[in-house]
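Got a structure for you, written out below as structure tokens; questions coming shortly.
Note that one protein chain of the assembly has been removed; the remaining protein chains are unaltered in position.
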Amino acid sequence: MSEQSAHRDDKGEQSAHRALGLTDHEFDLICEKMGREPNGVELAMFSLLWSEHCAYKHSRKLLRNLPTEGPRVVMGPGENAGAVDIGNGYSVAFKVESHNHPSAVEPFQGAATGVGGILRDVIALGARPIAILDSLRFGEPDTERTHYLVDGVVRGIGHYGNCMGIPTVGGEIYFEPPYEQNPLVNAMCVGLARTDEMVRAAAAGAGNKVVLFGSLTGRDGIGGASVLASAELDEGDDAKRPTVQIGDPFEESKLLECCQELLAEELLVSLQDLGAAGLTSSAGEMASAGNTGIDIDVGLVPLREADMEPFEIMVSESQERMLAVVEPSKVEAVLALCTKWQTASAVIGEVTDSGTFRILKHGETVGEIRVDDLVDGCPLYDLDPEEPAGWTYPNRVMIEDEATPSDITLSLLSSPSIASKRWAFEQYDSIVGSRSVHRAGAADAAVLNIPESGRAIAISIDGNGRRVACDPFQGTIEATLECAANLAVVGAEPLGVTNCLNFGNPEKPGVAWQLGRSVEGLAEACRALDAPVVGGNVSLYNETPQGPIYPTPVVGMVGELPDPDKIAGENWREGDAVALLGPFDPSLAGSELEKQRGELGKGLPSREIGPVKAAIELVRDAVRSGAVRTATDVSDGGISTALAELSISSSIGFEGELSALIARRDCSEDDALFGEGPGGFIIAGDAAVLEKLGGQGVDFELIGEVGGNELILEAGNSRVEILVEEAAAAFDSLEDRIESDQAGLTH
Amino acid sequence: MIQARVLIRPKEGILDAQGKAVEGALPALGFDGIEHVRVGRIVELRAESADRLEELCEKLLANPLIEDYEIETIAE
Amino acid sequence: MIQARVLIRPKEGILDAQGKAVEGALPALGFDGIEHVRVGRIVELRAESADRLEELCEKLLANPLIEDYEIETIAE
Partner (left out) sequence: MKWGVLQFPGSCDERDALNACLIAEASLGGGGSDSGSRLVWHEETDLSGLDGIVVPGGFSYGDYLRAGAIARFSPAMTAVAEFAADGGPVLGICNGFQVLCESGLLPGALLTNERTRFICRQGDLIVGDANSPFLSELEPGQKISIPFKHQSGRFFAPPELLEEIESNNQVAFRYAPGHNPNGSLNDIAGVTNRAGNVLGLMPHPEHAVEEFAGSTDGLGLFRGPALAGAEA
């Protein structure tokens, strides 16, 4: 295949580049840069590295506006993961990544390999992964397809993390119709490393050897590029071309230990994981970052199937593989350690000073591309944004007109997006590693003990796509603020942010507008919070003939706290006073209730970040001082839902009223009870202690008292009155809705 | 060389959780009239001889306390 | 009624993590000369007819993307 050209005038391969996703313009550009037409191997490599996924061609310009610097930043965007300093010589590395499409095709393996992939990004920095979080989006859980996807994805995520011995400590799941055909599976990994032992991915030192280790290379994930295969191979051979990647956490766990030992023994110059586009992207990016050239001999790559073509070897996405640059004198020791950990390894090439990426097969050149052309040559596109005139997503009525405030509260609690996700999270090992700080019923932010630094870290992940669909700018600000609010409740202060931008087709003006406004919102919120964005991922083209998904920026935030013994939870006590704190100005726009009423529309009220930030800081300080032991932020479902959740988690009721809020905000009763928006905290405790939080420049009012077995909440003439038991039953109803027709067959 | 196929099944009388899960899923998927579902493992391998296959099963492939096994071989 | 036996195996070319781990462990257990270990599942069931078994495999028992299946039936 290598000898043939991929000329577009050549009849048989006329549209090879198009079938591979390259435009005619891009193909011409490649020819121009190379001074000739690429052969098949080269074309396959270009098509992948110039893909949206690898080249960020529609998003890179936007991402440049994100704040990425700060005193605690150790590694920012551009590395395999971002990292921030947590003191005492330690850093935490973290990143969130999507595996949406593979999970739509094969939910178990798709989710499992999504976790495996993000773990390797963190492992590649020399960090030991200490936590996983997941952010999932599905359609409403009332179809066989959604049940199948939820079951497979949750099992897949659990399977990988559980087998690896890395705790899955948090996450979120939303169920919304636009995700029905295009679920989102985002996974975040946090790792811990000694700052001075972290490695970068850049290849260095001409003459150094390139070592591939881990799983054998097979035909996994050769998706788009199989077009080349069918052009080359006989008809009917397609069955030999699996595209589904299979995860093997056992292999990855050996790989992790092996990498840790290789680095501890100082045997590596640099390290890189193999992810999308396999060897092509990892070797290419290593050479690009190090301003070197690189030679790879596909004849030296340990294969699972003997008869693989050079292009297949170069683009295979077989999982659980790493690439290292090693000084010649240390190669033997590296291979010996790989043997100790029962993982395959081989020297497959060499770093050169040629500036070119040469592909050889048993010493004979089969492809040759300038590293710059391959890695940085892809044109970056400007978007062509246009704000859509109205609400472009469907509306469905899910609640009766005559529902009383009590009915509404129960309906919100049992809404799949709000209901307890215990069913899912109990399938995850959340305690392995002995760092997880246990707080009964608490879910706002995960807290991990870091004795190495003498502190703890908190992690939150958030992204309500529905609100972003209403208003991409405000919605993304809110997602970021919510992460910070979740951290505040455990006394943590933001250190850094990662994000995954899940959007539809950016070539459509409406989606382009969503993407642009969302990134602006992220940038604005991160700047205001002094929380630099140290990494992330972009997943575009999330749409089906039914339309695009909700624009879904998933924000992951890592913070630090001085004392894991002083964090607020969701357990209140009989007789506690309860207060509403913060500039919360509730509105039904974009709320869960508006969704249930089928009345969603464009726009969210804009809110200033400053006062929200002040409330976040006040809560954080109060929690740190030990004054507040019960706190939560007001989120989906509004105040009635927040109070109900607190009642449920401690099995004690509440009685109170919201007249002060209604007067202050001049809002409706529904707004007060069920409205959403940023900047609201519910805190509980000793009245005298709470009152000290008033009069500090942050809106504050006592709203009631803990006690009894009912949740009673008055707002003007509206009254919610439900038994805590009833609320708990509604809140625990997700399992019954999900687990109806799945089989729970273990793979 | 021989080609061997080892079938390993949960012993009669032991609750087969996976088999039960399959049975539980059938009605929702619209399958009637299916019963006695048992899920086991199949291990296929090539061996130089059949001599030690029994031992391999006893020691590794099956746990005689909870599983029965059956060996089928084809000489090649 | 018929008695059916469904053999489900990882597709050729698809990573068989189990088979690989078992094969890797054999030499240490003192078993030599064994290769090409593949681990799959076997599902046995009784059904009123064989009509919809194919569909059952596609929908529930096997994952056609990554697994091949084979149905053997015995009328009773």
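Which chain is which? They are A, B and C, in the order written, and residues in each are numbered from 1.
The working rule: contacts are C-beta pairs under 8 Å (C-beta built on N, C-alpha and C of every residue); 3 or more make two chains touch, one makes a residue touch a chain.
A quick note: this is a predicted structure, and the numbers were derived from the prediction, not measured.
The omitted chain makes contact with just one of the residues A:N186, A:S430, A:T641 or A:S718: A:S430. Among the residues A:R155, A:R200 or A:R597, only A:R155 touches the chain that is left out of the figure. Note on the undisplayed chain: of the listed residues B:I2, B:A21 or B:I71, the one touching it is B:A21. Although one chain is not displayed, chain B still touches it through residues 10, 14-15, 17-18, 20-21, 41, 59-61, 63, 65-66. Residues of chain C that touch the chain left out of view are 17-18, 21-22, 25, 28-29, 39.
The chain not shown here touches chain A at positions 155, 158-159, 162-165, 248-251, 253-254, 257, 341-342, 426-434, 436-440, 449, 564-565, 744-746.
One rule holds in what follows: only the chains that are shown with their structure count from here on.
Separating the centre of chain A from that of chain B, both taken as means of CA atoms, is a distance of 39 Å.
Rounded to whole angstrom units, the spacing between the C-alpha centres of chain A and chain C is 35.
Chain centres here are Cα means. That of chain B falls 9 Å from that of chain C.
Within chain A, contacts with two or more other chains are made by residues 743, 745.
Shared interface positions of chain B, i.e. residues touching 2 or more other chains, are given as 22, 25, 29, 39. Only residues 7-9, 19, 22, 25-26, 29, 31-49, 52, 56, 59-61 of chain B touch chain C when the two sit together in their complex. In the complex of the two chains, the chain C residues touching chain A come out as 11-15, 17, 20-21, 24, 60-61, 63, 65-66. Across the interface of their complex, chain C is touched by residues 105-106, 108-109, 215, 218-220, 239-242, 244, 246, 248, 250-251, 304-305, 318-319, 342, 743, 745, 747 of chain A.
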